[in-house]
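This report refers to the structure that appears directly beneath it.
Removed: one protein chain of the complex. Kept in place: all other protein chains.
Chain naming follows the written order as A and B, and within any one chain the residues start at number 1.
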Amino acid sequence: MTLLVVENLNKNFGGVVAARNVSFALAAGEILAMIGPNGAGKSTSFNMVGGQLRPDSGRVMLAGQDISGLPPRAICRLGVGRSFQVAQTFLSMSVLENLQMALIAYAGRTRDMLARSSALYRDEALGLLDQLDMAEQAEWPMGALAYGDVKRVELAIALAGAPRLLLMDEPTAGMAPAERAALMRLVAGIARRAGIGVLFTEHDMDAVFAHADRILVLVRGEIIAAGSPEDVRANPEVQRVYLGTSGLRAALRARAAAHG
Amino acid sequence: MSVEFGFLLVQCLSGLASASSLFIIASGLTLVFGVTRIVNFAHGSFYMLGAYMAVTIVPWLLQIERSPTLFFAGVLISACVVGVLGVLMEILLLRRIYKVPELFQLLATFGVVLMVQDAVLHIWGPLDIAGPRAPGLRHGVMILDQRFPAYDLFLIAAGPVVLGLLWLLMHKTRFGILLRAATRDRDMVGALGVNQALLFTGTLFLGAFLAGLGGALQIPRVSASAQMDLSIITEAFVVTVIGGMGSIGGAFLAALLIGQLQAFGVLIFPKITLVLVFLLMALVLVVKPWGLLGRPENAAGLSALPEGIMQPRGFAAAEKLLVLLAVLAAAAVPIFGDTYAIKVATEVLIFALAAFSLNFLVGNGGIVSFGHAAYFGLGAYASGLLVTKLGMPMEPALIAAPLVGGLFAALFGFFIVRLQGIYLAMLTLAFAQIAYAVCFQWVEVTGGDNGIVGVWPSAWAASHSTYHYIVLVAAGLGIFALRHVIYAPFGASLRAARDSAPRAEAIGIDVRAHRWLGFTIAGAAAGLAGGLYAFSKGSIDPTLLGIPLSVDFLAMILLGGMQTVMGPVLGAAAFHSIKDVFMPLTDHWRFLLGASIIALVLIFPRGLGGAYAALRARLSGGAP
Partner (left out) sequence: MAEAMLEAEGLRAGYGPAEILFGVSLRLARGEVAALMGRNGAGKSTTLKAIMGLITPRAGRVRFAGRDIAGLAAFRIARLGLGYVPEDRRIFTDLTVAENLEVGRRPAEGRDAWTPERLFEVFPNLASMRHRHAAAMSGGEQQMLAIARTLMGNPAAVLLDEPSEGLAPVILELMADAVLRMKREGIAVLLSEQNFDFAAAVADRAYVIEKGEIRYDGSMAALEADPALRAQHLSL
C-alpha cells in the first residue's frame, strides 16, 4: 500500500527556489533516502512533509488523507513520528521521563492536572527503551548521555506515538562513526518488523547505501535521480554532482597552467 | 474654525516635542540592545542622572554668564559624564553577563536601577530640583493665536538633529560602521579582527550619553526627581519595542507615533493615555512580533540546559518532616509571637504563594514574566473594590480575587504566549503597566495614587491571629495545588515545551495553548495572593501592580533558586524577612537590594534551593 504520496511540492524563499515540483511516493515498510549537496532543498522538502513548513503549492497525502499545511502536532496525531537534525529531546528530564512524556502526549493527557506524570506509562516507556537497548540508562538525566544515545532516545520518542511513517532528518549527524552504523541498523530493523515507512535525509553515504531501499537525489530543489542504490550509484548525472562539473575542469586546468 | 485648527496644531507640535525627547532617549536603548543584546533597565537611570547632572552643572555655568552657549555646553558636559558612567557599567557589570540567560541580565541591570535611585537620593536629597530655563528660549511663540514655548520648538528640532548626527556617525565613521556590522553579526566582526569588548564599551558610552542628553535637555521642562527613571524606562521600552529592537529609524518612527498618540489621546481619552500607548504596543507586537522595523531574533541555542526546574523530585522522608515543621512553625506564630511577628509571617505566606506562582511560569514553563505583580495587584483590587464599593463581605471577595487575576492573565496571556524571549518579557511588562496605569489614573473608582483604605476582613476573621490562619490555609492550599500540577502531566508538558518547542509540537502538544493555560493558572494564584494581601493590609494602592513588586517577586525566586520546586517559598521567606529586618535599619535599603541582586546573578545564580540541592547531593554521595 502507498503510505505517503508527495505531489508537485513547490517552495520559494524570497525568490530562491528551495523545492520545485518535488514528487515521490513511499510504501509502508519501505526505507527511502533523500540525498543531495548542501542547499539542495532536502530539509525544505522534508519539513513540508512534517508540517514545519507550508508548501507554496502541491499536496502531501498520508494514507489517502491530505495533510499539506497541517501543523506538526496534527500530523503527529495522524501517525507521523520525526527526529531532527540536531536532536530535540527534553533536556531537563530523565530518559524514562522523556518517553513517558511522549506517551502522555500520545494518549492526549497533557492537560491532566491530577495524575502524577512519573507514575504514568512506566512499563510502556521501559518497553520502548528495551527495544533500543537503552533500558539500563532509563533513570539517567539526558545531559549525561553520549550524543549517540541522545539520538536513540529521540528515536524512541518518535516511536512512542506508534507511527506509520518516520521522518528522520540526518539521523546520524554529529555521531561517532561506530555509533552511526548501529543506529541505522536499529532503525532499519524496527521499520521492517513493524512495517513503518521511513523517509530520511543523510550525508553519510555508508548509511544510505547500506539501508535505503530507494534513493532520491535532490539538486537545487529538484529531484534529478531516483531509484535503487545501484541505479543511483551508476547515474552519471549524480556522479557529476558529487565529483564536480567535468565541463569546467579543462577550463580551470588551463587557467591554472597559464598562471604557472 | 481657525482657533480650532490652531489648537490642534499646537497639540500636534507638543506631541512632536515629546516625540523628540523620547527618541533621543530610546535611540540609546535600542543602540545598546542592537549591539550587546542586553535590555538595559538602567537606561532610565542614565536619563535621571543626566537631569541631575544638568541641574547641578548648568546653573553653575550660568553664574559665569547667562548665555545659551553655556547652557548647552552644560547639557553636553552632563551627557558626557553620564556616558562615562555607562562605560563603568559596561566594564564592571555587563561584560560579565553577556552570556547569561536574559532574565538574569534584566535583573542585574534592574539592580543597577535600585542602586542609582539610592545614590541619587543620597547625593541630591529627596526634594525635586527645578532646573534653570534656557537663556534665549524662555519666551513663548504665538502660533495661530496659541502660545507655544520656544524651548519646545527647539526640542522639536533636536530630535531630527540627533537622528541626523547618529546617521552620520553610523555611516561616516569607522566606529559607526563597526557598530552596524556588529548589530547584524557580532561573531563575524570578531573573526575580522575587531575587539568586541572595546566596541561594546564604546556602545555603552554612546547609549548612556544619549540617555543623559535626553535627561539634561528636560531640565527646563521638568524638575529632576528620583522617580523619573522608571517612568521613562517603560516609555523608552515601548518605543524601542514598537520600532523594533536595535533599529534607530524604527525608534524615531515609534516616538513620532507615540508622541502624537499622547498629544491627541489626552483630548479624547484623558484618563487612559498611558493605556493607549501600551495598547498600541500590544497591537504592533501581535501584528509584527519584532516591531515595525525590527528583525527576528536568532533562535537560542538548542543544546543548552534550560534555566529552570529540572527533574522535580518528591519530598524525601526527612524533607516531609521539614515541611511539617515549617507548617507547624507558621501555625505557632500567633501563639508565641507578637502582633508584628504575626504580620510578618502572614505576609511571608502571601508572598510565598505569589513567588511560587511566578516560578510556575518562569522556572517550570520558561515564560519570563516581568509583570507578575499585575495579577497580584488585580486580585487585590478585585477584593478591595468589591468590599469597599459594593459592600460585599470578605468571603466572596476573596473568591473573586483569583478569578479576576486569572481572567486578566487569560486576556493578557493570549497575546503574551505568542511571543518569545525578550519580546515576551517586554510584553508582560507592558500589560502590567497598562493595569498599573488604569489603577493609577481611574481616580473615581480606584482612588488613584492614594488607593483605597478600609479593606477589612469579616468580623470573625478580624483578629491578626485568625486572619493569619486563613492565609496559612489559603496560601498553603494554593502552593500545594500548584506544586501538584508541576508533578502532573500538565506541568511536565510545560517543561517539555520549554525544553524544546519543536519536539513538543512533534509529539502532539499544542505548545501555545498549554502555555496560555499555564499563564492563566499562574495569574489566578497570584490573584489569590493579592486578595489575601489586600485584607491583611486593609488597603490597596497602585504599588501592588508596580514594576518594583514584580522585581521583588523575581528576586524571591532568584534567591530561592528557580531550579527547585520549593525554592521560591524559601526565597520569599528569606527575602521578606531580610527586607523587614534591614529596611528600618538603613536609609539605603534599595542600594543594598540592588547590590544583592547583582551579587546573586554574578556569584550565586542557583539561589538557596540550588545550594541545598548541592549539599544534598554531596551528603548522598555525589549521585548525578
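Here is the rule we use: contacts are C-beta pairs under 8 Å (C-beta built on N, C-alpha and C of every residue); 3 or more make two chains touch, one makes a residue touch a chain.
Computed from a predicted model, the values in this text were never measured in an experiment.
Peer 1: Which candidate, A:86, A:126, A:182 or A:226, sits in contact with the chain we can't see?
Peer 2: A:86
Peer 1: Quick one: say which of A:150, A:196 or A:223 touches the chain that got left out.
Peer 2: The one listed residue touching the chain not shown is A:150.
Peer 1: Of the residues B:35, B:75, B:156 or B:189, which one touches the chain left out of the display?
Peer 2: Result: among the candidates, B:189 touches the missing chain.
Peer 1: Contacts of chain A with the missing chain: which residues?
Peer 2: 37-39, 86-87, 145-147, 150, 170, 173-177, 180, 203-205, 209, 232-233, 238-239, 242-249, 251-253, 255-256, 259
Peer 1: In the whole complex, what residues of chain B lie against the chain that is missing from view?
Peer 2: Contact residues on chain B toward the absent chain are 171, 174, 177-178, 180-181, 183-185, 187-196, 301-304.
The rule we apply is simple: only the chains that are shown with their structure count from here on.
Peer 1: Using mean C-alpha positions as chain centres, tell me how far chain A is from chain B in Å, no decimals.
Peer 2: Going by mean C-alpha positions, chain A sits 43 Å from chain B.
Peer 1: Which residues of chain A touch chain B in their complex?
Peer 2: Touch residues, chain A against chain B: 50, 52, 71-73, 76-77, 81-82, 84, 86, 88-94, 97, 100-102, 104-106, 108-118, 120, 140-141, 143-144, 154, 157-158, 160-161.
Peer 1: Once bound in the complex, which stretches of chain B touch chain A?
Peer 2: Interface residues on chain B, with respect to chain A: 302-303, 305-306, 308-311, 484-485, 487-493, 495-496, 498-500, 502-510, 514, 517, 624.
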